[in-house]
Every structure is written in structure tokens, then in C-alpha cells.
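A single protein chain has been omitted from the complex, and every remaining protein chain is retained in its original position.
Up next is chain A:
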Amino acid sequence: MTAPATADFRTRLQDWLPKMVLAPSFAVTLLFVYGFIAFTVLLSFTGSKMLPKYDFVGLDNYRRLFALEHWHIAIGNIAVFASLYIVICSAIGLMLAIFLDQKIRGEGFLRPIFLYPMALSFIVTGTAWKWFLDPGIGLEKVMRLWGWESFTFTWIKDNDLAIYCIVIAAVWQTSGFVMAMFLAGLRGIDNEILKAAQIDGASNWQLYRRIVIPMLRPAFLSAFVILSHLAIKSYDLVVALTGGGPGRSTEMPATFMYSYTFTRNQMGIGASSAVIMLMTIAAIMVPYLYAELKEKK
């Protein structure tokens, strides 16, 4: 009598086990990401200051957020930073990938070097760059010591130019990584197509312009999505390199959110800025993921 009962229990266990072991991960993601995001959204509609309060104030925080000059500066900065960062990174990444694809000597040794910056903490690289870009001790001083007396490089101290220092450091950090994405794309291109085009008399330039680059479309798309979410999330590099300064000239939405929530005790406004960032990322990501999903099915 007991034998069939245990067997039955076992079969049922084997049916249920996969779902049971999946449940914790599912629950954790649901609560930790979506639950907490929902809480942030809720806070953005309340008059929370230093601590959360649950008095509903409607869209008040959003109205006040968009009236703040500080927020406009942050948006302007992220727009400049993100567009330069994405374009320059993609261009350099593509160039590096084309170089590495020419069967050069020591590729196996070079590839990890190109990738290294991305593997390092933004805090550490930001600190190194801060040092290098500082006029008193970095590039400017070295150039002057080497005899170029009139050399000046004070971007990091300049309200209008400091943002480009962040672009430089960020490009340095991610270009090699973008290169890896493009390289994988290049290696996936069928040689026969290229040979056929060459036989037809296509020049190198035409080959890349007309065949290779169009065929890299998926790699461009992934690079765009990954770079844009990195740009919007950029926090540590800014903190390490400029701390948002000089003045507010390199303030970004992420640093804005942090300072409003924790130093200025305007939790409601901070939450509403976080919601705007979330929505921006979702607007970029959802169509991409949707396309990916459709492709894989």
C-alpha cells in the first residue's frame, strides 16, 4: 500500500520541484526590483522630506522638479554626456574592432588590455583620471616640465569644459568593451560575401561602408542600449572624478537624486527624479528586449 503512495509522491515532487526552486529567485526579483520601484513611485507622489510621509500631493513633486534649475542642468549635462559618450565609444569601438580583425600579431595579448578598463571599478579609474587631468600635477604640469611652457589643460576646473573630462574618462573605460561587441559581430560575417564583393571590384572603403557596417546593425543596437543605460546610470565615475563640480557643472540625474534625497532632505523630489530616470531607461530598453524576444522565439 505504501509503495504506490511514495511513488506518487515522488512523481509529484519531481513535477513541482522545478517550480519550487524557481520561486525564490522570482519572488526576490519581484519584490526587490518591482516592489521597491513601486515604493519609489509612491513616494514621488507624497510630500516626503527627510523621512517618508504618506500624504498624497499629486504631481506636485514633478512640477517642482521641472521648475528647478538644478534639474535642468542635470538633464542638459546628461544629454551632452550621453550623446558624446555613445557616439565616440561606438566609433572608437568599431575602429578598434576593425584593427583587431586584421589578423594582427599578439591579438590574444591585446584583447584583455582593451577590456581591462571596463573590468575596473569606476571609482578607481575616476580617481586616476582626476589626478591625470588636474592641472597642478597631471598632464599640464608634465607637458610644461617637458618644455612646452604654454601648454594649458584646465578643463576639469572649467565650468563649461569639465563635462568633457567625464566623457574622456568614460570613453576610455568602455571603448574596449564596445570593441569586443563589434569584434564578435565582425567575426560572424560570412567570408564568402566579402570575397564575392572583392571579386566584383569593391574597394576596401566600399566593402566596409556598404557591406560590413550594415551587417553589424545588431551589434550597433546592443551597443546603443548598453551604452545608453550605462550613461543614465553614471554615478560613481562622476562622484570620483568631479563630484558634480565645479559648481554644478557636471551634475547628473543620479547625483541630483542622491543629493536631493539625502543631503537636502527632499525625498519626494528625489523620488520623482528617480522615476523620470527609470522611465527613460524603460523607454529605451523595452522595445529592444521585445525585439530580442521575438527574434529568439
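We take it that contacts are C-beta pairs under 8 Å (C-beta built on N, C-alpha and C of every residue); 3 or more make two chains touch, one makes a residue touch a chain; residues count from 1.
Here is the rule we go by: contacts and distances are computed from a predicted model.
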item	value
Among "3-methylmercaptopropionyl-CoA dehydrogenase", "Sugar ABC transporter permease", "Phosphoribosylformylglycinamidine synthase subunit PurL" or "Flagellar basal-body rod protein FlgC", UniProt-listed name of the chain not shown	"Sugar ABC transporter permease"
Contact with the hidden chain (one of A:R12, A:R187 or A:R209)	A:R187
Those residues of chain A which, in the complete complex, touch the missing chain	10, 14, 17-19, 21-22, 24-26, 28-29, 32-37, 39-40, 43, 52, 96, 99-107, 110-125, 127-132, 137, 141-142, 145-146, 172, 175-177, 180-181, 184-187, 189-191, 194-195, 198, 212, 218-219, 222, 225-226, 229, 232-233, 235-236, 239-240, 243, 253-254, 257-258, 261-262, 267, 270-271, 273-275, 277-278, 281, 285, 289, 292-293, 296-297
